[in-house]
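Heads up: the structure comes next, in structure tokens.
A single protein chain has been omitted from the complex, and every remaining protein chain is retained in its original position.
Lettered A and B in written order, each chain numbered from 1.
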Amino acid sequence: MEKERMKANRPMANPARRMGGAVLPFLVHGVLLALAAIMLAPLFWLVCAAFKSPEDLFHYTFASPHPTLHNWRVLFEKEPVFRYVANSLFVSSALTLLQLLTASLAGFALAKYEFWGKRPLMTVMLATMMIPGQVLLAPTYKLINHMGLIDTYWALLLPGAVSVFGIILFRQSILQVPDDLLDAGRIDGCSEFRIYWEIILPVSRPMVGAFTLIAFMGAWNSFLWPQIVLQSRHLFTLPIALNNMVDLYSQEYGALMAGTLLSILPVAFLFALLQKEFLAGLTSGAVKG
Amino acid sequence: MSMHRETFWALQRKAAPYLFVAPFVIVFCSFMVYPLLNSIWLAFQFTNGPQSSVFVGFDNFLFMLRDPDFWTALKNTAIFTLFSVFLQLPLSLGLALLLNARWVRGRNFFRMAFFSPHLVGQVFVALLFSLIFLPHYGLLNRALHAVFGVGLDTKWLMNANLVMPALVLTSLWMYVGFNMIYFLAALQAVDRNLYEAAMVDGASRWQQFLHVTVPGIKPIAVFVIIMSTIGSFQLFELPFVLLKGPGPDNSALTIVMYLYNTGFSTGDLGYASAIGWVLVLIILTVSLAQAKVTGLWKKNV
Partner (left out) sequence: MSRLPFGPAPTLLIVVCVLTAAWLALAPGPDVPPDGVTRLHVLTFAQTHYDAYKVIIPEFEASHPGVHVKLELGDERAVTSRLQSAFWAGTKTPDLVEVEIGAVGMFFRGPLDEIGFTDLTDRVHETGLYDRIVQSRFAPWSSRGRIFGLPHDVHPVMLAYRRDLFEKEGVDPADLDTWDKFVAAGRRMTRDMDGDGIVDQYMIELSDSAHGDLEPLLFQRGGGYFDADGALTMDNAIAVETLAWYVPLVVGPGQIANSLGAGQILTQAMEDGFFLCLLCPDWRSAVIENDMPRLSGKMGLMPLPRAEPGGRGTSTWGGTMVGIPKQSPHPDLAWELALYLYYAPEPFEERFRNTNILPPTRDAWDLPAISEPRAYWGGQRIGDMFVSIADETPPQYTSPYTPLAKTKLGEAVLQCVDYYKHNGEEGFRDFVAQTLKEKADDIRALLERNPFL
């Protein structure tokens, strides 16, 4: 059975076949295993480092025979870690929800309605998608400064509340929803918003899942803009806080690694929750686009 | 009464799309369109933070032409992009081809193992790799020393010639699995019947790859090439945190880092905006050229 499948996959002309059926798969699996080990080694090292004492950190390449919570104690004693985590969680979840809401609503409108200004809006949107966000840094900073919002959560939430990319993703996926389904809803007496809520959202749930993770990862890992607008320590998100710890923790690399490990966990958790939708949604935009 | 109801329904139906796009349009106009227009004005100023500015005409752009740091940044960014497109993407495709063979066991495990680094944000990767690249004590040099017996004292982050390889290695680690997912999806979407037909015609494995696989994955490949080019041109966090700045001899200075430094550490928002617009032009030109060369343009128009 297995052999047959392999045969179907490898035509006569393949020189590898002459080496005998067992060698090539053996080789391929070996290469894959080696690569996987290389890819996972830094992460494994990170986990080990977070539980090694400063003396052991460079003494043992990977795990130390004396694991310790020293790094975590240092981290939590010296830094308001809970505050950083809460800031990161709040900003990232709020941004994700805002983007989800605005993107799905606008994507719905652009996919299923004809209205005044639709064409020019689409054109401007597509044009800005080609423009890298960095050109906006200086003028947006000036604007936020002018509004008196430097060093507030608003400075992060307002400019980040919409995602043009998200709208395009949602528009693509909502275009596939048959119009009959919406008309049936209307005949049943649904308002347009109820159609959005009870038909569109459930139907595009995979896209919602995929975009949730994309948006959350973007917000969680965001560094450049928060680095510019945040000044007070009690507003710092994890990337900003950790970057600021580098020099102060030059004798406590382990604590820094503990903080790094801590910062990776929420995204990993969300990924575990959403991986099916995410991997499908990630590529669907490209396949159709 | 019923008339009234009907007008309400007609009205809400008419108003709905406007209400649906309104939140987006308001934010979009205030925090994208307006700053974009404003940045054109800024690009012609010399500023001291957001406080004072002096109109300088085209001086920002003229100065850029003879600004060695800008050219260094452009060169570094271009080299990084070339490696992303010509080293990383072929490797991603290679991995995808390996994993696409149905007889490979544990495909899900491998897929996850290769993809997992992407979950780690650039800042966190940079913090981690700043230790992994340490001479004598870092994981990479210890591994190299253990396997090849050399390289224990390689100073990746202090040697101007090794900083770019270090950045390329790190980004390889981060993105090779991510792009592999795209290629994998594309490979799986290729019609199996085409391979069988090719086999009946006696096509070799290589010929099959050239005549069935390549055309089949082309749309996604073009998409991935363009996205990874744009992403590479925007490189910032990784070198900024990994090297705590532009690195030895500016070897890790990228366009966006230079923009950040001039705008937000020196305080010249005007020059920063000018750099931003040059970046826009470069990215547009390169993406259009790529689209044209790969034939995407023809297909879509």
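By our rule, contacts are C-beta pairs under 8 Å (C-beta built on N, C-alpha and C of every residue); 3 or more make two chains touch, one makes a residue touch a chain.
Note that the structure is predicted; figures quoted are calculated from it, not measured.
Shown chains touched by the undisplayed chain in the intact complex: A, B. Considering the whole complex, the residue from A:245, A:264 or A:279 that touches the absent chain is A:245.
When the whole complex is considered, the residue among B:52, B:108, B:188 or B:285 that touches the unshown chain is B:52.
For the chain left out of this panel, the touching residue among A:111, A:182 or A:213 is A:213. Where chain A meets the omitted chain, the residues involved are 54, 57-58, 83, 86-87, 89-90, 93-94, 96-97, 100, 145, 150-151, 197-198, 201-202, 205, 208-209, 212-213, 216, 228-229, 231-234, 243-248, 250-253, 270, 273-274, 277.
Chain B meets the missing chain through residues 46, 48-52, 54, 56, 59, 63, 66-69, 134-137, 152-153, 155, 157-161, 244, 246, 248-250, 264-267.
The working rule: only the chains that are shown with their structure count from here on.
One finds 14 Å separating the Cα centroids of chain A and chain B. Residues of chain A that touch chain B in their complex: 2, 5-6, 9-11, 13-14, 25, 28-29, 31-32, 35-36, 39-43, 45-46, 49, 58, 61, 101-103, 105-106, 108-110, 113-115, 118, 121, 124-125, 128, 130-143, 145-146, 158-159, 161-162, 164, 167, 186, 191-193, 196, 217, 220-221, 223-224, 228, 239, 242-243, 246, 253, 256-257, 260, 263-264, 267-268, 271, 279, 282-283, 286-287, 289.
Across the complex, chain A is touched by residues 9, 12-13, 16-18, 20-21, 23-25, 27-28, 30-36, 38-39, 42, 50, 95, 98-99, 101-105, 109-110, 113-114, 116-117, 119-124, 127-132, 137, 139, 142-143, 173, 177, 181-182, 185-186, 189, 199, 202-205, 208, 219-220, 223-224, 230, 233-234, 236-237, 240-241, 244, 256, 259-260, 263-264, 269-270, 272-273, 276-277, 279-280, 283-284, 287 of chain B.
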